[in-house]
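Chains shown are a subset, placed as in the full complex.
Chain IDs A and B follow the sequence of writing; residue 1 opens each chain.
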Amino acid sequence: MGGVIVVTGIPGVGKTTVMQKAAEGINIKFVTFGSVMIDIAKELGWAKDRDEMRKLPLDKQKELQIKTAERVAEMKNVIVDTHCTVKTPQGYMPGLPEWVIKRLNPRTIVIVEADPEEIYRRRQKDKTRKRDPDTIEEINEHQQMNRAIAMAYAALSGATVKIVFNHDNAIDEAVEQAKPVLQD
Amino acid sequence: MGGVIVVTGIPGVGKTTVMQKAAEGINIKFVTFGSVMIDIAKELGWAKDRDEMRKLPLDKQKELQIKTAERVAEMKNVIVDTHCTVKTPQGYMPGLPEWVIKRLNPRTIVIVEADPEEIYRRRQKDKTRKRDPDTIEEINEHQQMNRAIAMAYAALSGATVKIVFNHDNAIDEAVEQAKPVLQD
């Protein structure tokens, strides 16, 4: 085996749970793209926390993304948790633009999805969420856009794209769908 | 602020109106990709009008696209009106292929959309249209394909993709959705 596996999914879909369960008993590292990025920013003395990191000039942020992708790729046998796109007031921001995806060079990009209604209800139950909730229609749109950009990432890197459904009360099925990704 | 904003949308969706209203009171240039391109073709003595330009060999057309993208990018603070894809008998033709999108290097790609039924009715009212009208299903397909390619453009350039709905009698809401794109 070996290689980088990217796991993505919109907030509330439960991507981390699914992949951690699927990887139980398998010797593979788990990292979050954002955590590695903030570590590197601190090492370089560019930022002390995520807020400072977000305020860096765009070219510095791009350099950080590149360094992060290179460090994760060197881990070789790793699942990296990140986003296909991040929803911002300026639109959907690509999480793995060309300069990142080509350096990560993943074997597979996993998209964990659920029905928009399910995600809506899960988000409502999460008291830590503050901002205006997305409508069911908006959640649907976000998942659609993520599928589209995942295919662009695949075209750029050769990675396979695996959709895993994490429906309510069906974590075992989600794990079964995810498992082949971790085998050769 | 500063940077290039691309605004797209299929014929009949009203993209120009939405973006011009959203930019009222903001100091930002407005250009059409096609107009800059014909200007350059004339300067070079390659074509006197759009018909002649379309008949140029493919490599000349590509060179014109590149020169146009470079000129627009130099304008820095600019909204450029163009198409994600143009529908032709040979299929959907990409308006911003890699050699264009990487030189434009936009901050955001705006997609103005409406319901296919709305676009169908708006096109029917427009007496200047000649060719066989697209069906509602075909309008839906065109918008879907544009979303998909916009995400590929995002993957190549890092631009955000903002969808703005321009529904009937709801221009104010469309403008509200578009405004954050013009702020930093």
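Rule of thumb we're sticking to: a residue touches a chain if its C-beta (ideal position, glycine included) is under 8 Å from a C-beta of that chain, and two chains touch if they have at least 3 such contacts.
Note that the structure is predicted; figures quoted are calculated from it, not measured.
Q: All chains share one sequence and 2 are in place; how many are there in total?
A: The complex in this structure file totals 3 copies.
Throughout what follows, only the chains that are shown with their structure count from here on.
Q: Would you mind pulling out the distance in Å between where the CA atoms of subunit A average out and where those of subunit B do?
A: 30
Q: Could you please specify the touching residues of subunit B with respect to subunit A in the complex?
A: These residues of subunit B touch subunit A: 107-110, 147-148, 150-152, 154-163, 180-181.
Q: So in the complex, which bits of subunit A are touching subunit B?
A: 62, 85, 88-94, 96-99, 101, 141, 144-145, 148-149, 151-153, 155-156
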